[in-house]
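Only a single protein chain was left out; the remaining protein chains are all shown in position.
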C-alpha cells in the first residue's frame, strides 16, 4: 500500500498520537505482509495550501510545506518506501497577475533541491517521482504535463534521483497521447512510477477504472510497458463510480487488474500474430544502406548524403498500410482474430 | 522575413533555377533592406513526408529529410539567418501499432544531433529552435508541448545550441497556459524564438490575429516578455480570416502589431499602478527569516526548519486578495483605471 | 435572493423545524426588502440521487425527486418566486450499458409534464427554466447543451411555460459559443433566466468571476442581452477563488457586477461609434431587390430566383472587412478608442 501522510496520521495528531499510530501501522504491515513501496505528502487538502505549497507566494507556507514533507519522508522511509511521489495539486494559479511563472519554478526547484539534499544527507535510499497535472483544482498548474516535468527535472541539482509519475487521466485532460508521454519518460530513464486509470479528453479529473473509457489507448500503454520491461508498480490511481457500495468498490478494483491482464495477453498475442508482424516488418524494412550514413555525423556521411538522389514522387506514392494494421489490431482487441 | 525553403525555391526547381532564384532573392534583400533572421525547412507538405520526416518509418524518407534540411541550412546561412526553426508537422502517428514511441524519439534525436554536428562542422553561427504541437495534421505528434520539447532538448548532444520556438496556438490546442510554457522555456535559457497568434482551447489550429481571442492571456504574455527583457523576434505566425481581401490582410497584420503595442503600454501601466503594486507587495511580503533557512539545504537549516512551529489554521485563514488584484487588472485592460 | 430548498431548510428538518424556518425567513425577507425571484430544488447532493433524480433507474428515487420538487415549488411560490429552475446535476450516466438514452428522456419528460400540471392545477404563477450541462459530476449528462434542452422543451406538454436557464460555464465546458446559445434561446422566446460567470473551454466546472477569463466573449454576451432588451435577472452563478476570505468574496461579487456594467457601457459606445457603425452598414448593405424574392416562397419567387444570374467570382472576391471590424472592437474594449 502507498503511504499518504495524513491518510494514516491526521494532520492535527499530537506527537503521542503519532507515535502510537506509527507503532500500530508497522505491526499491521508485519502481520498482513503488506509493504509500502511508495510514500507521499498531502500538500493540497489543508486550507494552508490554498495558494500552493512549495510555490505559494507566502514564505511561511513554503517553509511549512518543506517541514511537512521532511517529516513524511522520515516516516515513509521508516515504513520501507523506496519511491517518494510529489503531486503538487495546488502549485498553480488562477490569477497570472499574482506571480511571474519563472519565479514559481525557481521556488519549486529550491524545494526539491533542498529535499534531495535532505535525503542524501540522511543516507535514505529513496527516489523522487514528480507527477504533472494541467489544472484542477487550480486554474493552471505550473508544470502541466509529463513533458514539462521531465524538462524541469533536467534543471535540478540531483536529477539522477528524480523521475516522473505520469498519470493517464492527467495527460488525457490535456488531450495528449499518454503512451507517448510514458515513452518519452521511459526513453529518458525517468519512468519511476505510473498512475493507471482512465479519462475522457477535456474533462474534469475523472479517475475512471483502467480501460473503462478507451480500450485501445489502454492496450497500447500496456503493450509498451510490457515490451520495454517496465518493472515498477502498476499503480491504479482510480476511483469507483459514486454509485457503488462496498461490493462495487471491490468490483472496480478487480476490474482495473483484470483489464490490465487481458490486455497484457493481447499484447503477447500481437507479438505472435504472423500477419501483424509481417506487416510491421514491411513497414520498418531497412536495408541499412542509408541508416549507416545518417546514423552518425561525419563530414564524409554528410557529403555522401548530399550526393544521394531521392525519387520524391516514389516516396510520396509508397504504400504505408496503416489502415490494415490498425484494423488487425482492432480485430485482435475485439477477440475476433 | 523568414526563409521557408520551398516558399522561395520550389521543391522541384532545377539547380539552375535554384541558383537564379537565390541570386535574385539576395538582390531583393539588399535593395529593400529586409533581413532573414530565421530559416526553416518544409518537411510536411510533400506526400513523401506523409508518415513523418525525421521519424518516418521509412529510412529513405528520413535520409531525404536530412538532406533537404542540410541544403536549406546552407541557404538560410547564406541569407543571414541566425535561428533555424524545426516544426515537425508530420512527426507523429495515427496508428500506435506502427511504432514504439521511444524509438521515434531516438530517430528524432539522431537527426537533430546529425544536424548540429553539420552546423558546427561548417562553422555556421546558427541556433536551432524546436517547435511543439499536440496534433493536426497527424493524430498525435511525438513531442506535443513546449515542455516535452524542452525535455527532449536536454537529451541532445549539443543542447546548448538548441532552444524552443513556442507557439501560442499550439499550446492552447492542448488547453495549456501559454505564458507558463514560455516562462519555463525562458527560465531554462531556451526561449530562442516565439510564434504569436491566438487560439481557443480544444480546437483545430486557428492561427488567429494576436489578441483576438483572449485579451487577458495575451496581456500576461506581453507583460512577461517585456518584464524579463526577451530580445528575440516577436514573430506573428498567424493568418487573416479567409473572408479578407488584400486590404484585409494588411488590417490583420497591423492589428497583430497594434494589439501587442497597446498591451505593452498596459504592462508598463501595471508597473506604475500604485494600488496594484501595493497589493503585490502585500501578497509577496517576506521578512526573510524563513527564506534564509529554506533557500539552501544544510543539516542546520533542516534541523532549524523541523523545530519551527506553524499555525496551520492561521495560514489557512490568511487573506490572499486575488479577486481584487484580478479585477484591478481587468479594469486596467478595459481602460477604466 | 434565490431559494434553494435545502440551503434554507435542511433536508432532514422536522415539519416543526420547517415551519419555524419558513416563518423566520419570510420575516427576514420583509424586514430587508429582499425578494425571491427564483427557486430551485437540490436533486444532486444527497446520495439518494447518486444515479439521477427524475431519470434514476430506481422508481422510488424518481418518485422521491418528484415529491421533493412539489414541496419546494410550494415553498418557492409562498416566498414569491416566479421562475423555477431545474438543474439536473445527476441526470446522466457513466455506464451507457445501464440505460437506453431515449428512455431516460421519456422519464425526464414524464417528470416535467407532471410538475407543470401540478403548477397549473394549483393556479401557481410560475414558469420553469431548465439548465443544461455537458458533464460533471456524472460522466455525461443527458441534455448536455442549451440547444439540446430547447429541443427537449419542444416535446413537452406545456412547453409554453418552460424555457431555459443557460449557464456560461456549462456551455464553455463543451467549447461552445455561449452568446450563440443565448441567441438561439432568445430567438425561440425561451430565455427565462441566465447564469453568468466565466470558464475556460474543456475544463472542470470553474464558475469564475464574470469576465475574468474572456473579456471579449463576455462583451458580446452583454451586448446581446442589452440590445435585445432582455429583462430577466442577470444572475451571477459563480464562486470566489478558494484563496479568498470574507472581504475577498465581496470583492468577487462586486467584480461580477462591475465588469457587467463596464461592458454595458462599452456596448453603448459600440452603437455610438461612427466608424464601427459605417463598417457594419457596409457589411449588411442590402438594396432589397433579392430579399424581396428570397424572403418568402412563391412559385413566382422561385422561378424568378432561378433566372437570376450570379457572378460567383465577384462574390468570392468581395471585401468582407472583419479583421478591421474586430480590431476596432478590440480597441474599444481596451479603452483606446
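Brief remarks follow.
By letter and in written order, the chains are A, B and C; residue numbering begins at 1 in each of them.
In this text, a residue touches a chain if its C-beta (ideal position, glycine included) is under 8 Å from a C-beta of that chain, and two chains touch if they have at least 3 such contacts.
Predicted, not measured: the structure shown is a model, and the values here were computed from it.
Considering the full assembly, C:177 is the residue among C:2, C:82 or C:177 that touches the omitted chain.
Between the chain not shown and the residues A:31, A:231, A:245 or A:287, the one that touches is A:245. Across C:28, C:188 or C:261, the single residue that touches the chain missing here is C:188.
Summarising the interface, chain B meets the missing chain with residues 47, 50-51, 94-95, 135-137, 139, 175, 200-206, 208, 241-243. Residues 175, 200-203, 209, 211-216, 240-241, 243-245, 247-249, 251-252, 254-255, 258-259, 262-263, 266, 317-324, 326-327, 330-331, 333-336 are the ones on chain A that touch the missing chain.
Mapped onto chain C, the footprint of the missing chain covers residues 11-12, 46-48, 50-51, 57-64, 66-67, 70-71, 94-98, 100-102, 104-106, 110-111, 113-114, 117-118, 121, 134-135, 140, 142-155, 173-177, 179-184, 186-188, 202, 217, 220, 224, 227-228, 270, 276, 280, 283-284, 286-287, 290-291, 293-297, 299, 301-302, 305-306, 308, 310, 312, 315-318, 320, 322, 325-326, 328-329.
One rule holds for everything that comes next: only the chains that are shown with their structure count from here on.
As a whole-number value, the distance joining the C-alpha centres of chain B and chain C reads 38 Å. Centroid to centroid, with C-alpha atoms defining each point, chain A and chain B lie 25 Å apart.
Contact of a single residue of chain B with at least two other chains is seen at positions 175, 202, 317-318, 320, 322, 326.
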